[in-house]
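Note that this is a trimmed complex: some chains were dropped, and none of the rest were shifted.
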Amino acid sequence: MQLGVIGLGRMGQIVVERVLDAGHDVVAFDLDDDAVAAAADAGATPADSVTDLAEALGDEKRIWLMVPAGKAVDAALDDLEGSLDADDIVVDGGNSHFEDSVRRAEATDAAYLDCGTSGGPAGAELGFSLMIGGPEWAYDELTPIFDAVATGPEGHDRMGPAGSGHYVKMVHNGVEYALMQAYGEGFELLANGRYDLDLEAVARTWNNGAVIRSWLLELCEEAFREEGSDLGDVDDYVAGGSTGTWTVQEALEQEVPLPLIYQALSERFASRDDRFSRRLANRLRYGFGRHEVARKDE
Amino acid sequence: MQLGVIGLGRMGQIVVERVLDAGHDVVAFDLDDDAVAAAADAGATPADSVTDLAEALGDEKRIWLMVPAGKAVDAALDDLEGSLDADDIVVDGGNSHFEDSVRRAEATDAAYLDCGTSGGPAGAELGFSLMIGGPEWAYDELTPIFDAVATGPEGHDRMGPAGSGHYVKMVHNGVEYALMQAYGEGFELLANGRYDLDLEAVARTWNNGAVIRSWLLELCEEAFREEGSDLGDVDDYVAGGSTGTWTVQEALEQEVPLPLIYQALSERFASRDDRFSRRLANRLRYGFGRHEVARKDE
């Protein structure tokens, strides 16, 4: 099969290589010439533009978008407009909001598959987990490609109609925030508790047979190996948060309580600034109890 | 009535003055001579020692302990041992753990009343709220004293047997933590939200007729008036936490969920240090997504 890939960042390059390795042909484009050259080195046919890529694909185009969520997806679809018809298939493999995917599926002449992609750069070797929404025929048609990009046939599935792939991926990320924070709480207690522990050894022991073993716990093990049991100079600032925010927003719509996921998201927000609420509590303790007020730079 | 008061800190002095103002007699003792002199200035009879105080009170001793929770209470009771019999009444007006109060009630020859005292230094004028546990006859006997120390007859009540006064006070403080944090969250959103608001004006408007009006909200109003809407240099460090900790411990025993109170207590703990859990989350985002790790001092 021949696949066009638009967007050749870290994740896009992995898609290109895994698809090539599985014996398919790839036509590759990115705004960055170096990224196109890297894909060509790997065996892809380079394209000069989206239009060029579309022409190279001929009829029954199969195109994978691996660009940042948001305007870049719409820009790519704009560039493709006029080149697509109902026999073509476009996959959005990025972290788009599911409502954007529903909108794009309706607006695009081609069949549109929204594909949540999980596994990170580690997926280069193992393959990704792909959660896919959209028309069944398009999913079936692209199965050989999904087999190649995913860990194998078990690593991808059609979740349902348009938007469902990115919906499931959104929830995946919300769960991910909570899992990270849950492990973090456990290690925080161990790091401040009664014993002087080697946290890498703790994580390794847990990863071999314990109920809480997981890939994230393997990453904890790696982190303690590389940074030490005290995490060295790693700061307590946590970036990111958009997919977790979407998850909570959707849960508010559905009136589903997500206290752990919300709390994990809150920790990210709280990591970025003083807490005004604590400053007020500090001051109020003076108000009613004449407890000394802690002041900054004291 | 004649009352002995042991412990003449800020709260003890208020007890002395309110009891004197109501026309009773007070014998006062503290380890600090200046505090005894201050009580004497207010009209109390000074005592040189606990034994001296006990002797001055004659039969049917009524003694109010207003000393720090913990060893100071046991030390005062040790000093009183031998001077007390079943006709005497001892009141512990401090923040003792209810299980200590149960133990002391059993070990003391006198009737023992555990008295949770709320209202802070502001109670000097208004009077306190008194939550009292112990024998009914002793509570009835001391009613004139409680009328004087409390806001009046409505401001004190017998909660039940030994320990119940400090038990109710413990829960009061747990609720207090959560209320402070709840107001704090609201003001934190207002301080970081879409409008440039005068938070003193917000608090004042709320305190006049709004559902959430309260004494703590009046203290918020005062805080914003004195510190400004940005709370000036007030730090986000919150001290204290023992009674909140006791509340959560008791709720664990009773299997009662207290998520808001626990969260408010957690904010205090979290205010005192980096969060290890966030540092791990920061590092894990590199592990799976190769997101840049924020380092300290960058």
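Going in written order, the chains are labelled A and B, and every chain counts its residues from 1.
Methods note: a residue touches a chain if its C-beta (ideal position, glycine included) is under 8 Å from a C-beta of that chain, and two chains touch if they have at least 3 such contacts.
Keep in mind that this is a model prediction, so the values were computed, not measured.
**Q** How many subunits, all of the same sequence, make up the entire complex in this structure file, 2 of them being shown?
**A** Identical chains making up the full complex: 4 copies.
The rule is simple: only the chains that are shown with their structure count from here on.
**Q** I'd like the Å distance between the centres of subunit A and subunit B, where a centre is the mean of that chain's Cα atoms.
**A** Each chain's C-alpha centroid was found; their separation is 48 Å.
**Q** Would you mind writing out the residues of subunit B in touch with subunit A in their complex?
**A** 10, 119-122, 177, 180-181, 183-185, 187-188, 191-192, 215-216, 219-220, 222-223, 227, 231, 233-240, 259, 267-268, 270-271, 274-285, 287-298
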